[in-house]
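All protein chains but one are shown in place.
Every chain is named by a letter (A and B) in the order it is written, and numbering of its residues begins at 1.
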Amino acid sequence: MTLFFKFDFNAICQTVLEQVLNNNNIKYKNVGFGEIEVLEKITPEKQQDLQNELDTFNIEIVENQKSILVQKIKDTITDMVFNEDTVVNVKSSVYLSEALGHSYGYLSNLFSEVTYTSIENFIIIQKIEYAKQLVIKQDLSLTEIAFKLNYSSVAHLSTQFKNTTGITPTAFQRIIAKRRDLNQQNN
Amino acid sequence: MIKTLSNNISFLRAMLYISALVILVVGALTYRSVTEVTKSSEMITHTYKVNVELEQILSYLKDAETGQRGYIITNDSVFLEPYLSARNRINNSFAELKVLTKNTPQLKSKLIDVNTLINKRLIAFKTSYRSLPKKDIEDPNFKSNFRNGKTLMDSIRDQIKGVIKLQNNLLNKRSDEYRSDLMATPLLLFSLLLCSLILIYLAYNSIYKNIKRLKIANEELEIFKESTNQSEIVSKHGSWTWDQNNDVFTFSDNLYRLLGEQPQSFEPTIQNFMQYVHPEDVEQLSQQVENMKKNVELPYIYYRVVHKNGNIKHLKAYGKSIINDEEETVLLGTTADITDEIISFRALEERNLELERNNQELSSFNYVASHDLQEPLRKIQTFLSRLEDEEAEKLSDRGTRYIDRIQNAATRMRLLIDDLLQFSRSNKADKVFEESNINLLLEAAKQDLAEVISAEDAVITSDAFPSMTVIPFQIQQLFVNLLGNAIKYKSEKRSPVINITHQVIEADNDPQITKPTKPFYHKITFTDNGIGFDNEYADQIFVLFSRLHNKDEYSGTGIGLSICKKIIENHKGHIIAKGKPSIGATFIIYLPID
């Protein structure tokens, strides 16, 4: 039998992080978006211990201010794309600069410098990633997915999907379905 | 037919019974009449005999009288002789009469009276001739005696006449009775006979009709039998029956011929038949014969027989049990000689196999050739690109130009190889038909062409398509090729506009569909506003490597439309092209609907 899961990486990371901090008896305040305000002074040795423990979960303490900001940009974008509650009526550039309190130009340059990709590209990647999840779930038609992700038409979604992945949404759906069949046969 | 016959048979049986009854009645009546007639003639004879005897008695008396008179006259005793014998004779006659009249008391008493009178007369004779010796005729005694004798004689005569009269009356009375009886009998007999004749006629008529009908049926049966014989010979099959209860076989003439023998040349038994069966098939066939006993309907049975001259023939048999009127199971079977079929089938199979092998070799050659050609070409191109990028400044102008030319040639070769590869792929046998959303395939094709579509500002409009059972990759390829073609051969004067329409049509209503395999087809029409072509090339453009334009003008390889044709052939459909120079081209695709 194969079970399929849908999970929220942010929530999982948050929970793991809280557990590790509690284990180390560190007082903290949760700010969200991967940011935690530590309410006490931490020695470099203690921070090293904490990092070692977090390594098991591939969680990294970001020290660099630039890296922190980039991570914030990413989290904001992911939240914007994946969370249906976050209704974005304004352009994403405006939304980002308002949410993070920096000019879009600054954010954009910083992002490209650190991640080898542009904010626009990253937004597209995330949107297509969400589209992939929806396509696989098969609850919604392509038209509905296009609407949900704020695409003007199915053609627009398909074109962007194809440009990003090299594959059409239907081919993607077909491949994943066949892969699951194959895995089920092997198990 | 059988029903009318059986009805007729019960009718005839009734006729027979009625006729027999009538004849019996007639016989009985006749017997009675004949008996009556015999009885009455016996009675007449009896009456006459009585009369004769009475007449005789009278005659004897007269003789006695005459003799007496002679004696009296002559006194010669010779004349007395009749008188002397009269007594005996009369007694004899009376004895006779007594026998004759023993059943008629009335007559008997009359006769006794007559007898008394005769006795008196005879005594009167005696006295008269005794008183005569004196010879005195004049003697008054004698005279009175004589007269007395005459009186007696008269009364005897009267008496006898009376008896005869009585007799005749009795006879007449009886005759009248019989006559009235007999008068009715012939009428009855006649009417009965008439009746019987009519019945016999009806029966005859019916029999005649039946015989006539049977004769016709018989003739038809003969004709049918003969034509069956002929058709068995022509179609190389024979028939047989097997009465399973009695284990009796019949074989048709041609069944013997199928075994290479003269008709009815051996006794039709399973053992005799088995002698002709190919030794390898005997066991299997025997098993199947056993099965015949159990099952009502049998599958086809295939086996071989060996003729005496060594020829091997393939036979195919089929049998079915039926239960006849006598509740017996009879197996009716047909056996056909399928040797020719098998030979031609094998030949066809072999040819098919060979063709398939050839095709496979050709397509794998195509594939390997074009696939393996790609690798060195790609390296040539890559090295060229590196030369251009990394070593450009070290090259002379001429060198750069040459590299440019090499690049162009390589690009064209790549185009050719790619198209050839695609063509050989569309030839490959492993095609999977799937229920596909044609709209999505068209969308995918447009995505493949997204760059040129936007570069040329092409407008593509299309109907909504129903889902179809197709090889999805190939249909997408088809769309790509047709759309690509329409854009490539666009008019200089206008941006390409391509309109795609869909219709479901009946195969019979469209002359373009030759040899339809299905009653309904999808008709998909691609219309563009490009440079078009002259209709005289409409067939030629689908031929591999055929091009209507110089390769410097348009970069085609002459393979794209051949691929389209191949794809459509894979789908058992049709593709046709129509064109008008400088107006546009139309491509119509027909795909059969399952």
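One rule holds in what follows: contacts are C-beta pairs under 8 Å (C-beta built on N, C-alpha and C of every residue); 3 or more make two chains touch, one makes a residue touch a chain.
Going forward, contacts and distances are computed from a predicted model.
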item	value
Name under which UniProt lists the unshown chain, selected from "(2Fe-2S)-binding protein", "Predicted lipid carrier protein YhbT, contains SCP2 domain", "Tryptophan synthase beta chain" or "Response regulator"	"Response regulator"
Which residue of A:14, A:47, A:97 or A:165 touches the chain not shown here	A:165
Candidates B:60, B:83, B:473 or B:489 - the one touching the absent chain	B:473
For chain B, residues in touch with the removed chain	371, 374-375, 377-379, 381-382, 385-386, 389, 410, 414, 418, 421, 425, 473, 476-477
Those residues of chain A which, in the complete complex, touch the missing chain	9, 13, 55, 58, 60, 74, 78, 115-117, 122, 125, 129, 132-133, 136, 165-167, 171-172, 174-176, 178-179, 182, 186
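Rule of thumb we're sticking to: only the chains that are shown with their structure count from here on.
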item	value
Interchain centroid distance [CA atoms averaged], chain A/chain B, Å	85
Residues of chain B defined as touching chain A within the complex	437, 440, 443-444, 446-447, 450
Chain B contact footprint on chain A (complex, rising order)	154-155, 158-159, 162, 168, 170-171
